[in-house]
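In this view, the complex is presented without one of its protein chains, the others remaining in place.
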Amino acid sequence: MMTSHIPLLIPATFLLAALLIPLAALLWRRLSWLLAVAATGLCFFYAVKGLAHVTTAGRLHYHLAGWQPPFGIEFVLDPLSAFFSVFVTGVALLALIHAGRVVAHEVSGVDMGFYALAMLLLAGLSGMVVTGDLFNLYVFLEISALASYSLIARGDPRAPLSAFRYLTLGTTGAAFYLLGLAFVYMSVGSLNLADVSHLLPDVGDTRPVLLGLSLMVLGIGLKMALFPLHAWLADAYTHASSAATALIAPIGTKVAAYVLLRLMFFLVDPQYLRDQTPLPAIVGCLGAAGMLWGSIMAMCQKELKRMLAYSSVAQVGYIALGIGLASPLGFIGATLHALNHACMKACLFLVTGNFRVRLGHSTLPRLVDDLRRTMPWSAAAFTTAAISMVGLPPLAGFFSKWYLVLGSIQQSNWVFVAVLVASSLLNAVYFFRVLERLYLTPLAPPDDTDVAAAAATREAPASMLAPTLVLAGALLVLGIFNAWIVSTFINPMIPSRLGW
Amino acid sequence: MPVTHESVIPLLAVLAPLAAIPLILLSSRRPNLREFWTLAAAFTACGLILSLLPGVLAGRTVAYDILTISPGIALSLRVDPTGLFFAIICSSLWILTSFYSIGYVRGAGEKKQTRYFASFALCIGATLGIALSANLLSFVIFYEMLSLGTYPLVIHKETRESYRSGRMYLTYALSAGLLLIVATAWTWALAHNLDFRPGGFLGGVLADEGAARALFLLFIAGVGVKAGLMPLHSWLPAAMVAPTPVSALLHAVAVVKSGVFGVIRVAGFVFGPATMQAFGLDTILAAVAAVTIILASVIALRQDNLKKRLAFSTIGHLSYIVLGVALLSPEGFMGGLLHLANHATTKIALFFCAGAIYVNLHKTEISELDGIGKVMPWTMAAFTVGVLGLSGVPPINAFVSKFYLCKGAVSSGQLVFLAVFLASGLLNMAYFFPILHRAFFRPGGAGLHGHSEASPLMVVPIVIVAVLSLVLGLYPNALVHFFDLARGISQSVMAGAAAPLAGLAP
Amino acid sequence: MKLHQALVLLAFAAVLTMAAMQLPARGDAASPANRVFNTRGEPVAGAHYISHAEKDAATPNMVTVILADYRSFDTLGETLVVFAGGIACLFILRRLKP
Partner (left out) sequence: MLEIIKGYYAYFFLVAVFCIGLFGMMVKRNLMKKVMGMSMVQSAVILFWIVSAFKDGATVTVLDPARAVEDADLYLNPLPHTLMLTAIVVAVVTLGVSFALLIVIYRRYRTLEEPLLLEKMQ
């Protein structure tokens, strides 16, 4: 039966592809791209199948080498991990299809390395999602981290330094996670997530466990770019090649958010955590601060990629805010926003890639309204995603914010409500600034070379346009069918201890 | 309980303008075909809306749940008398405005006409959605769509001034939308229900006075921006940089009336008169509206730009409706509803005239209007009808609604507001009559030679709205039973019961 | 600035030290990680490996058994990290012909 192997198959396929790509590239350079797309497509298919199985027939446990959980490693496809693996592989598939041309354009000559590392990145990320073992999670975390450090190191001349900073901070984050895990392991004696959560109520003195958990949250917060641990993100995303950014930005932080959800809702009793410790409140407040800070910083940027990077800091804040609410509505908001933001950010970064390939830059003041005519579809996709980011119905972004507002009001947390409102307005400010440049005649006469470049350019090729448009369409579909998504996929994953 | 029927007609009515958008965009190179889609959508939408009228008059409610958009909340449309009332006004005036628009944009040689017509269709679709929304969340969704759809129209001229106005408009509209979302979420947290109900559904659940006031203020701030309540009004005069048909239909009817309609929904169908009274919310609303009426009229006196003067007049008249609602008496409520319709026909006539003058003579300031009554007799005759109506002179329709508003003020025993209505009527005359004086009794300059009436595409709609105002003044119940509808609605809201409309059918 | 950072780190070190003192002491054979049965009476992984490794894999070195059998997937991950490092160096260091 193939279905029961799905938890293993997803990361294993990526690993296999990573091993095959260097060999394939010896035969024919283009084969590495094809192989990467095929492997991701296959994994997406597995993930969808897994999600269907989990929704109808219950969760899948896979015991590697047949050893029972506390002794061996376990992979689990439960509603949460199945949901995340579907959209992580789905967005990655679109980003990789799009990457074909961008890689040839921006990091030509090392495409084999790019695709092999992309496969390792996805192996790591999908492994983090499916694994049920806290140490195995660390191993996958490091695989994905190493791959993303090196993917980010190629780009403009400043890329290696920003990758180095990312590496030092990311490694520190992983060290924090491992130290926290040591505290938990020494107090509980197990590494299996389900086992730990089932033994925790017996632990008399929970202080080391809570400190361990805080250290793990700190480490994951670094990976997730939770304010004020976001310093690495803007430089890393800006200087890397568009292909690498488009692949890492939408899903890297989301998987970190997934781990945070796992730790704070499944490892410990979320209600205990909320009522007895300040940890969720801290995470929520940092999220709120990040929403404001990221939005304000995004407003000041002239470079589209950098603006989007700061916007990511803000959007990660939304997820953290939902997690910090530690309530069913907060959980729904955080999960749905992870999905929505992955699609929105992917769409925006893909359009940026289109501009870079066709115009050679993505600097805001140099975009002119001729693009509206010469690249209409890219501009339309950008508009859709931008409006969704601002949170206007019926696009997807509105609904995740809606659940977050509902959750904040339910707890009478008016500060969070105010921050949500303010951050949406700030989003509007910086996204409409871009839209004005794309659609309206500029007031100051623009540089002639820019006008000529925009007028002479053509719409991006189909292999780049199709993924962009699919994502833009997905935003509308996700928005319209959000209630279905929530009731079919997200409700079953809410931990029963939260009382829903 | 009124019988509720399921029917896709309301959905089709909302979708008709929205479906026209891709067709308009696709036929951007063939202007005649493009305009055909606009007109086709306008007639379809209006026909569908009117086809619902007999059923509603007979006391049937038609509803359609499109889909669930949040657990427990559906995106749903329901044709109750209130919604239908507003939908009829919008959809029928859209037909006239479409003809007028074609004449206007071609006459004025506007650029990016495709974007203009597409945005216009989006706005109308959203407004019909607002009118027919069955619950608050659906209302919010269409409300936000409307905000977004109006933006391209406001910045249409693409000048520095229009960009500034566009940003201002967007800031106001989006902030208001967010406040409305928060208010809606709060309501859901309190009542676990968002369906509009005559007489309100918050009655039993609001206990704390502070919370009630805060929630109400959030709501009023949310809808009050579009309704031009002071001090949230300043986007409206700024938005007058838009082409005149936009000012006419959107900034005198659809957009601003959506705000006022929101006030009606919030006051009559979410809070309900009893709750409003219990927490003193009616006083807050009435005070804001009264201040707005007087201040807007005074400011209008000082405007020389014709469209700006009309804009401030609009702000004042919108608050008539709000004040009528806030009086919490059946006559006041009914007068407010009637004014919603009557102000629409009269004000749109005035804006149409302003646009015709601009396209024909390129004049925008009142001080330039000397003697144009002889050049454009039909236009200025229609203008006169509108002016007389808004000043409250019988037999124009706005007299009827003003009469009921005054009656409402008397019957609720708040004579202060009667004084406000009367004073404002005088102020209306004070800022409108000088225009007539200039147009008809001052000699025209040399610049007027060789000019005559504007194109028939513009003049005919102008005359039609003027005649409409007159007919509705003489026979308030003519054509679409506005009078019966308004009376039924106000009774049902005040009684807090199901609509006792049955039996009113002709 | 340096002083500021040092103070933050000192505070952090103090918190870590305080928490470490709540951990089982070094060498405690009865600590949750080292004992044979946990609070629910189920076998604990560490001790289980000691007593079962020889039986399960016929190898005297328990670490080897865990590494290559019980938790062999971690080891696979470990080798992949090495692989990733290799590819990464290739990707980063490769100079392109202009």
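Which chain is which? They are A, B and C, in the order written, and residues in each are numbered from 1.
Going forward, a contact is a pair of C-beta atoms (placed from the backbone, for glycine too) under 8 Å apart; a residue touches a chain by one contact, two chains touch by 3 or more.
Please read these numbers as outputs of a predicted model, since none were measured by experiment.
Novice: Which shown chains does the chain we cannot see touch?
Specialist: A, C
Novice: Going by the touch rule given at the top, which residues of chain A touch the chain that is not shown?
Specialist: Residues 135, 138-139, 142, 146, 149-150, 153, 157-158, 160-161, 163-164, 167-168, 171-172, 174-175, 178-179, 182, 185-186, 191 of chain A touch the chain absent from view.
Novice: Which residues does chain C use to touch the chain missing from this display?
Specialist: Touching the chain left out of view, chain C contributes residues 2, 5-6, 9-10, 12-13, 16-17, 20-21, 23-29, 31, 33-36, 45-47, 49-51, 53-54, 60-63, 66-67, 71, 74-75, 77-78, 81-82, 84-85, 88-89, 92-93.
Following the convention adopted for this analysis, only the chains that are shown with their structure count from here on.
Novice: Please name the chain that ends up farthest from chain B once chain centres are defined by their CA atoms averaged.
Specialist: Chain C.
Novice: What is the identifier of the chain with the smallest separation between its Cα mean and the overall Cα mean?
Specialist: Ranked by how close its C-alpha centre lies to the overall one, first comes A.
Novice: Chain B to chain C: how many Å between their CA centres?
Specialist: The mean C-alpha positions of chain B and chain C differ by 68 Å.
Novice: What is the distance in Å between the mean C-alpha positions of chain A and chain C?
Specialist: 26
Novice: Can you list the residues of chain C that touch 2 or more other chains?
Specialist: none
Novice: Which chain B residues reach two or more other chains?
Specialist: none
Novice: For the complex, give me every residue of chain A touching chain C.
Specialist: Chain A reaches chain C through residues 15, 18-19, 22, 64-65, 67, 70-73, 108-110, 113-114, 116-117, 120, 123, 127, 135-136, 139-140, 142-143, 146-147, 149-151, 153-154, 160, 183, 185-191, 198-199, 202-203, 205, 207-208, 211-212.
Novice: In their shared complex, at which residues does chain C touch chain A?
Specialist: Residues 15-16, 19-20, 22-24, 31-35, 38-40, 42-46, 48-49, 69-74, 76-78, 80-81, 83-85, 87-88, 90-92, 94, 96-97 of chain C touch chain A in their complex.
Novice: Note which residues of chain B are touching chain A in the complex, please.
Specialist: 67-71, 73, 75, 140-141, 144-145, 147-148, 155, 158, 160, 163, 167, 170-171, 174-175, 177-179, 181-182, 185-186, 188-189
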